[in-house]
Each structure stands twice: as structure tokens, then as C-alpha cells.
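A single protein chain has been omitted; all remaining protein chains appear in their positions.
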Amino acid sequence: MLLEVEDIHTAYGLIRVLFGISIKVDQGQVVTLLGRNGVGKTTTLRSIMGLTPPQSGSIKWMGSEIRGLPPYRISQMGIGFVPEDRKIFSDLTVWENLDVAIKSAGPDEPGWTMDRVFELFPALEMLRNRRGGYLSGGEQQMLTIARTLMGNPKLLLLDEPSEGLAPVIIQQLADQISKLKQEGMTMLLSEQNSEFSLGLSDGIYILEKGEVRFEGSVEEFMKDEETCRAYLYI
Amino acid sequence: MRKLLVFVITCMVIMAFSLPAMGAKKIVVGFPMYLSGGGAVFGKPSAEGAKMLVKEVNDAGGVLGRKIELLVRDCKSSPDEATRVAKEMILKDNIDFLVGGLTSSQGLALSDVSKHEKIVYIAPIPKVAKMCEKPRLHSYVFRSACNSKTEGRSAAVLAAKHPWKRIATVGPDYSYGWSVTGAFIPWLKNIKPEVEIVHQAWPKLGESDYTPFISVILASKPDAVFSTLWGGHFITFAKQARDYGFFEKVGFVSAGEAGCMEAIRGAGDDMPLGIISNAYDTFWHPDTAWHRDWVGRVNKFMGTKYASSWAGTGYDAMKFLTEAIKKAGTTDTDKVIKALEGLTIDCSVGKLTMRAKDHQAVRGMYWGPVTKVPEYPFPILKPVRYIPADELMD
Amino acid sequence: MSRQNWILIAILVLMGLIPVTGSRYYVFLLTDILIFGLFALSLNLLLGYTGLVSFGHAAYFGIGCYACGLLIKKAGLSFGIAFAATGFFGAAAALIIGFFCVRLTRIYFALLTLAFSQIVWAIVFKWNSLTGGDTGIYDINFPKFLDSRTKYFYFTLAVVSISVLILRKIVNSPFGRILMTIRDNPERTEFIGINVKLFQLLAFIISGFFSAISGGLFAVFNHSIFPDFCYWPVSAEVLIMTILGGMYSFFGPLVGAAVLLYLRMEVTSYTVYWPFILGTILILLLFFFPGGIVGFIENQIKRWRSSK
Amino acid sequence: MSFDLSFVVLQLLNGLTNAMFIFLIASGLSIIFGVLGVLNFAHGSLYMLGAYATYQCVSLFVDSPGQFWWAVIAASVAVALLGGIIERLLLRRLYHQEELNQLLLTYALVLVLGDLARFIWGVDQLSVSRPAVLRGAVEILGQYFPKYNVFILFLGPCVAFLFWFFMLRTRWGRMVRAAALDRETLGALGVNVDRLFTVVFMIGSWFGALGGALVAPVITIRPGMDVEIIINAFIVVVIGGLGSFWGTFLGALIVGPVYALGILVFPRLSMIFIYVIMVVVLMTRPWGLLGRPLQR
Partner (left out) sequence: MILQVDNLAKSFDGFIAVAGVSFQIEKGELCSIIGPNGAGKTTVFNIITGHLSMDKGRVVFNGMDISRLPAHKICRLGLGRSFQRINIFSRLTVFENIQAAVLTHRGKSLSFFTSVQPLFQEETEEILVSVGLQDHRDAVSGPLAYGFQKQLELGIALASNPKMLLLDEPTAGMSRQETKGTIELIGKIVREKGLTLLFTEHDMSVVFSISERIMVLHQGQLIASGPPDEVRTNQDVQKIYIGESRCS
């Protein structure tokens, strides 16, 4: 098992957000956390990344405990985080945004290079000298993913990649993510937009109020009309 | 628990500091002095001089059979610190006499304290003339230092000997600068009416960039410049002025003891040679037996090779005090005041007399051009002469 | 009457008895402590109660000093009138300066108060004909009816007690409560219908008023006043007093002033390295006693009570 | 007195020289604020230590060629290391606390470091000589202008340019800029931001110390020079914009010449004038001429 999250509880200061979340992600899988705003998807990803360390529970990465490590250590161990609100370094150019995230890959891994990233996101190559702050939402989202890829992660945490993007762009993004999937990238996705995510995912977790309400494969989920209705429909 | 421990330890440290000081039957003298900050370079040797006198007197059995205890306290650069420290010593340590202060404003402040507390105060360094003039003069204040008037006037006497007509002045923008410059100008005009003051520059006290002032002074095309920058202020000025060809272009007369050893050594290679300056004392002049003896004692006491020119300030003030106590036969304030008035003592520069009418020692200063000599690793005032103050006081 | 008030009255009586011991030193020290205690308390109305970090409070203390000194020496007013007017000069200066300062927040507020206080200092220093420049104003005598240190001590005790009473009334009044809400959360306070800037300005003015009162007391107590009383290290010092005592308790700043002044008086008798010791105390305070002395004691009491 | 053109030019150059000194010192203050968010009162102390250390090193390297230059390098690096220690041991623990506590900590450092310097070097006025090549003056429009000032006039922009180049063209510089914008995200990208902060504080300290080292030959090294400089540095940084590097440069370029030329017009009110500029900037544009509003 690549990532095993076991019963984590997390709070922002005094505000408790996660009430015991457990998630498993296997090598090569794409797993989606579904749920509406405010259910704790982002916090789950941030907890894994060490940005808001959980107060209890355990997070095992390739068998070893990573709860309590600083984010940069977790990142160096091979987890890449694509934050929700994109968090582009607005004063840095596209190229510079990518550059600060470069980490050399292991000896026998292919590793991501600037060229390979531009191949995946051709739009970015045109914009390589433009400042991050002047990119459109979609371009920023691509840049955030590209930037994280530069660190050669084994697991990609994607926080609501489709948020606030136009449908056309979302489609484009879905293509790029599925391309990544084909290349064998493991991903943990958080989404509100089930249409976007269901097609990509192997496994699904539905969160509500900081707890897991449903877990299973996409097929199981589709079959489970009641859950569908309860948690997806308005 | 850990916090409690830390707290207890802190308290203990504090208590260890506040063990009561014992003072039995000693004559206690408070000596607030500028010991931290830019003026400390002069304050420290002055305090050392005072300590030396106390040691000499105590070794000889004290005064009136009582030992003297000297309390030296740091009063930084400011008059308010001097006031506070002096009051603390008066009220807490029950000092009998007050000696000390370095800057002019400290002198005035301490004088004010002495007036309110009815305690004799002798100013060893502060020179500001109005301290001993009406309306500020009162019966408790004395000055063993020279004053801004004699300093400014003796500079005028020297300046008048040169063929300079256009004079500019530069001085720190505070009371000392104003009062010395204010004494210099009329005295010079008195001797040499054709002199014209072409520019007056008043950089703020503690200015670190004098270059704009230097340019303005040069632009006014003076024949000579009279300066009241002292200590580090002078050194900074000199270092910055040098490369403008300043000291080649104009004559330079510097009050403020720019010629004292501390300043000259402080300036190092950047000390402009040939400028005329003053000092309280010089360890090589006069080359007489009593002066050599004095220099020897200072060197020994302070453990240096070259006696500080400032040790005398503290020494002389304390000597006035102890001699007056001796003469009065008591430490009673009023009687000591009476004894001080008109008292003449032997001290670092020979004989000095405390005038009865305005409580000031008739004290001159050493003046001369700064010159490199083979005997010492730093320039000295050569030829140096002592300009007595007798005719410059009133 | 509450137990706390009885304790306060007991302390007041004890302080009133100090001159009976005949120690001139304690009378002097206590007067000093009372004056700076009031200064620190007035700063804390901004710091601890309104949440505004003023780094230029020396200005109002200095204005108080000079207002009182100048009115007595230059305008020839009697002490009573001069002293009574002092607070209003401070309040007026605080009104003008505060008007601009409360528009800013946090570090910018601190910097603007600092800049204004430096202007006040520079004016006092340079306006030689009025303020006497660096040599200050001297010979400010005790008024006839307070012609000894002991009498002046009682006067100070009375003025400071009344001021403390008023300040305590204010912090326990609805207005004071609103200041605390501003400290905790200015945004929310706006949404319970409070004009936050106005309240901050009012707190600034009250604080300036009492700072100036303490300055006026000090001018006569010290007999002479100097521009350094408006200089920024004084602002830093009074901040340290406040933090040392504890900014979240009403009497904390007074305790801080007492401890700091007493320590300084003792320590400077033994070493010239007082700044080093003060700096070390401050560092220890920040790391180990963030609530200051009073905060620490309160915590200990709380812990002791809960363990019982 | 007639102010002819050459004189005004000279005065402007004087002001610009001073501007470059202030810039060198204040840029460190600005960098530290920009990245770490701490307004460092102790920056003046680092400047003072830089000057003292230069004095010490000059006397250590006596008689070796390039003595002054080695001393400047050694002194500024030593102070930078001290800055690193301070950041590691003290400052780091207060990042998450109120600004007031950070301010007070750095003020405590002013007190401690000032006394430490007094303890080590005593109270004497110390002096460092200019290197031989930079003694004397050049002639500009018939006026003398010191070579050392010419050197500083060139060095200031060079250092500014080099630093800018470092920030723009090196990976480290880019990381520093990124950290100033969003330290959390940078950490999540695998950069050890803690270490980066230490390095930034060291760079800032190095600038302060470099200012002290370079100013040593034209001033007197003495206790108290730390407190004298810090308010000036604050003024420059505030006018230019807290945390803005080029803002600091601009701030220095405004303050230096205004002060120098102000002396011609209001000889004794120049300083008040500078404070007034600071107040006006704070009132109208608190984040400074080239800064950006604080978001943290």
C-alpha cells in the first residue's frame, strides 16, 4: 500500500474539521474524495502533506509513519501537493515557478524535466516568461500541477483541480490528468464535480462533516443509488 | 514547574545583586559619568583619575581621619540620566558630595540637582559657561574644568595670530557647540575687527555624514574654520573632510579637545596634521619634575604607557573637594563651600584657584598644532603651550 | 465593598505610611514608580485594552513635561493651573496625532506613532528659544504648598490614585468593554455597530491625557526636563514596563514599572551593564513568562486553586 | 553665498553617497522584513558589530596586502553567521507570535548586543583607515570629491544590481522570492523553508554588517552608533516600502539627497523634514512607494 491514512483527527486552531478519516491509496490508483464544500476534503489532503498536522491517527507512506514531519520532508519523500486555490507565486514567471520546485529524481527513474512538463501542458511553454499573476485560471491550474510534477512525486494530491474553471478547460484538464494516469501516476483527488472525477477514478471516498460516509469503487458507488442521491444530488 | 524554577532563579540573581552596600563613616562622593556611548572614551579616564586621587588620599590615611568612598555610576550621554543617577545616589547612597557629568547639559542638570538637594557639586568636565553665570549660578555649584568662554576665547587668541579674515564655524547643534562658538566669535572680532564670519554649520549631535556640511563650508571660501566638534564627532568629521582637501585649503582651529591623545589615537592615520587644537593635559609637557611625577602615577594607576589627558579632570575635581574638606575641617556643606571659595591646589596642570565670585577654577588649556613626532607612535600637539585662563575669564 | 477593593485600600494606606519610615530614598523611589506606573497604565489602555501598539508614547509624556514646565517657567502660571492644563495638552496632541494613526493597523500604526514622536522630539530639541534645546528647562520648583519631597509624594499619590481610579472606572465601563472587543476582534466589533476608528481615537486621547499628566507630575518631581523624555527609547522602556508587569491585567503595568525601576536602581549601583541585564530579562520574559509578572502569578494562583 | 552649479552637483553627490550607505544598511532590514515579516530593531546592532569586527580584522590582517578588503569580507561574514545563530536560537521561536513580541525581542537584542560590543571593545573611539588606493580625491567640475565616496557611489548600485541578479537569476534567489510570497506552498514543494529563513536572515545581517564595514573608514566606531542608525534605516525602508528591495533603493535615493540639499535651504530643520516625509508616506501610502499592502 502506497499511502495509508488511519483515523486522523485534525483541527484548525480550535475548529475541529476531521473526525477520524481513513483512506488507502495503492500504487497506480486514482482515488477521489468526493463531497461538497466544507466537508474536510482539503483538510484531509493538507493533513497528509503535513500542512495542518493531525492531532491523532496515523499516516503511513510506503510503510513508514509520516505524521508530524514537516511538509518539505514529506514532499521530498515523494508526495506532491497541488493546492486548491492554486497558490501560484504571482511575482515569479512560469519558468521560475517551475524552477523553484525542481528536485532531482532517483537514479533509475525517468524524472520530470521542464521539457516533459511542457509536453504535457503545451500552453505553458508559450507563457514561460509570463508572471504567474497574469495567467488565467486554467493556466494557473496547469502551472500548479506542472510545478508539483517538477518534484518527481510518486503520489499526487490534487485539491479540487476543476474549481472555478470553464467547462472547456475542465475537459482539457481531465485529459491531461488521465494522461498522467496512463503514465502510471498515483493520484489522490478531491472534487465536488463528480462528473469530472468519476471518469478518472478507481476508488471513491465520500466525505461529509469530516467523516467518511462511503468508500468503494466507482462501480459500487454507481450502483448504490441511495448514497448517490444522498450525497451528490441536491 | 520549570517556569517556577526559572522565576526563582531570576529572583535569586536579582537578590544577589541587591545585597546592601555598607558605608560606615566614610565620606561618600557620587561620581555620575558618561560611561556608555560615544563620550565614554573621555568619561572613563576621568573616572579613573578620580579613583586615583581617592586611592592616594585613602592610602595617606584619608581626610579628617575618614576614608573616602567614590561611587562611580554610568549616566550615559543624557542630562536626564545624570539627574536620575545623581538623585539616586543622594537619596539611596547618602552621598555627601557630587562630582561628575561630562556633557554641558549634564553639567547644568547636575548643577540643578545640587541646588535642590543642597549638596556641593563640582563639575570636572562640563564647560558650558552659563552654569556659573547668573541666573544659573548658585552657591552649591563649582567647576574645576575650564569653561566654554575660556576655551572659545583662547582659540580666538590663537586664531587672531594668523592672517585669516574669512572664518567659518562648525559645531554640534547643541549647547556646548553654541556656547564655545558664542565665546569665540566676539572675542576674535574684538581682537581683529576685520574678521568676517562667512558661514556657520550646525550638524546635529551625533551626525554620521558630514559631507554636505563640508561642501557648504568649502563653498563659503573661508580662510579658516573654527570647530567645536569633539571626540568621535571630530574624528568622523576629519575623516570625511580630509579627502575634500579640506585641511589643505583652510586653516583649522579645533576646540573640543580634538588634540587630546584619545582623539588623536582614535583618528589614527586620518588625523589631520597641522590643525591647531587643545587638550586638558599633555603627558610630555611641561617637562618638569612634578608633572613627570603626575604622569608616572597616572600611567601606573591606569596601566598604560601614555597617560590619558582626561585623567586630570576627575583627579583635579576630587582634589579640590578633598582639600576643601581638609581646609574646612568638616564635611558640613556650608563650610566646605566657604573652604572651596578661593582655594588654590596643586594638581595635574600646576596650581589652580577656585574663584570665590563665580565658583570656577581659573583653568587654562594646552594648545598647539597637531604634529607627527618620532618619539611617539601618534601625533602630538607640538609646539604646545598652556594658555592660562586668567585674562579670559571675565 | 469587594475584597479586591479592600486590598487596594490597604496598599494605598501602606504607601501613605512610607514617609513615616523616614527614608528619603523610598519616598523618592515610590514617587518615581507612581509616576511611571501611571505612564505605563495609560499606555496599556491602548496596548492591553485596545490592542494598539504605540511605539511613540514618549511624545505624550514629553509633551506633558514640557507643557507643565513651560507654563510654570515661561508663562509664569501657578503650579495648580499649569498642572491642570497639562493633561489637555497631551489630549490635544493625541487627538491630532491619533486622528492619523488610527487609520493604520498593526506595524504601520506602530511606525506612524514612532515617526510622530520623533517629530515631537526633534521640535523640542531644535526649538531652542522655547524649550532650551538639549539643556532643557531647569529649576522647576515645588510649589509653595508642596515644598518638600514628602508633600510632593502625597500629592503624586493622590493624583495617581485618582487617575488610576478613573482609568479603572473607564476600563470597567461599557466604553472599556468595547475597547476590549476591539482588541480581540476589530472586525467583529464593527459589526455589532461600533465605529471602531472613533473608539480607538478616544482611547488614544484618554491615553495621551494620562501620559501627559504623568509627564507633568514628573517635570516638577524632577525639577528639570530634557528632550530625551520624548525620545524613542523612552517609548520602548515604558512598553517593557507594561509587558514586564503584564498587559492583560489592569495593575500589571504598575507592577512592571515598580519592578523595573527598583531593579534598575539596584543593578546600576553594581554594574554599568544594565542594558545587557534588561535585554536578558526581556528575552526571558518573552520566552518563559509571556503573561508578565502579574499574568504569571495569576496563573500560579489559578493552578494552585484548581489543584486544591 | 552663491550656490553655483558645480557646488550643487557636489552636494548632490554627497547626498547620493550617503544614500548608498543607507541603502546598503537598510536593504538588509528590508529583505528580512519582506521574507520573514520581522521588523528587526537589532539591525543597527549588526551594522555596529560589522564596523567593530572590521576594526578587529584590520588589526588581525595587519601588513597583509588588501588588508582592508579581507577585513570587510571576514567581518561581514562573521556577523552574518552571528545573525544565523540569532535566527536559529531566538527569532525562529517567535514567528507565530504577535508582532509586538518580535519587536520586543529584537529590541532586547539591541540592548544585549550593544553591551556585548562595549564589553569586548570597550568605549574607545576606534578608527579604520581607508585602503591606500582610495585615499585622496578626484576632481569633479573643479571640486574635490573623495575617491572613497566615488567607490561607494559605484559599489551601491553594483551591490543592488548583483543582489537583484541573484534574486532573479539564481535558483536560491527565486526561492527567496517565492518564500516571501507564500512560505507554506514553497514548503509543500519540498523546500526547507526553515533553512531558507535562516539563510535570508544571514543575508540581511550580512548587508547590515557590510554597511558597517564599509562605513568604518569614514566614521568613528563607537558605542551608540547602533541606535543612531536604526531610525534612519527605518525611515528609508518605510518610505520605499517595507520589504521592497528596489523600494529601499528608492527610499535611500530620496532621503540622502533631500537631507544633503535640505541643509542648504533649512540648515537645521533637515532632519525634521525627513521625519515629515516618513509621516506623509505612512499616512497616504502606508506600504511605501514601491511596496505592496501587507497580506499576512
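A, B, C and D are the chain letters, set down in written order, and residue numbers restart from 1 in every chain.
Quick note on the criterion: a contact is a pair of C-beta atoms (placed from the backbone, for glycine too) under 8 Å apart; a residue touches a chain by one contact, two chains touch by 3 or more.
If you're wondering where the values come from, they're calculated on a predicted model, not measured in any experiment.
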{"item": "Displayed chains contacting the withheld chain", "value": "A, C"}
{"item": "Residue touching the undisplayed chain, where the options are C:82, C:170 or C:254", "value": "C:170"}
{"item": "Given C:139, C:190 or C:298, the one touching the chain that is not displayed", "value": "C:190"}
{"item": "Positions on subunit A contacted by the hidden chain, ascending", "value": "11, 14-17, 19, 36-39, 84, 160, 163-164, 192-196, 198, 208-211, 221-222, 225, 228, 232-234"}
{"item": "Residues from subunit C at the interface with the omitted partner, ascending", "value": "166, 169-170, 172-178, 180-181, 183-185, 187-196, 199, 248"}
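Criterion: only the chains that are shown with their structure count from here on.
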{"item": "Chain ID, smallest distance between chain and overall C-alpha centroids", "value": "D"}
{"item": "Geometric centre distance via CA averages, subunit D-subunit C, whole Å", "value": "33"}
{"item": "Centre-to-centre distance between subunit D and subunit A (centres being mean Cα positions), rounded to whole Å", "value": "43"}
{"item": "Subunit C residues counted as touching two or more neighbouring chains", "value": "126, 275"}
{"item": "Of all residues in subunit D, the ones touching two or more other chains", "value": "115, 118, 268, 271"}
{"item": "Each pair of chains that touches, named by its two labels", "value": "A-D, B-C, B-D, C-D"}
{"item": "Interfacial residue positions of subunit C with respect to subunit D in the complex", "value": "47, 53, 55, 100, 103-104, 106-108, 110-112, 114-116, 118-119, 122-123, 126, 232-233, 236, 239-240, 243, 273, 275-276, 278-280, 282-283, 286-287, 290"}
{"item": "Parts of subunit D lying in touch with subunit B, wherever the complex brings them together", "value": "1, 3, 7, 10-11, 14-15, 17-18, 21, 115, 118, 122-130, 135-137, 143-149, 215, 217-220, 222-225, 228-229, 259-261, 263-264, 267-268, 271"}
{"item": "Touch list for subunit B against partner subunit C, complex", "value": "3-4, 6-7, 10, 14, 17-18, 21, 35-36, 71, 73-74, 78-81, 83-85, 87-88, 91-93, 103-105, 108-109, 112-113, 115-116, 128, 136, 173-175, 178, 205"}
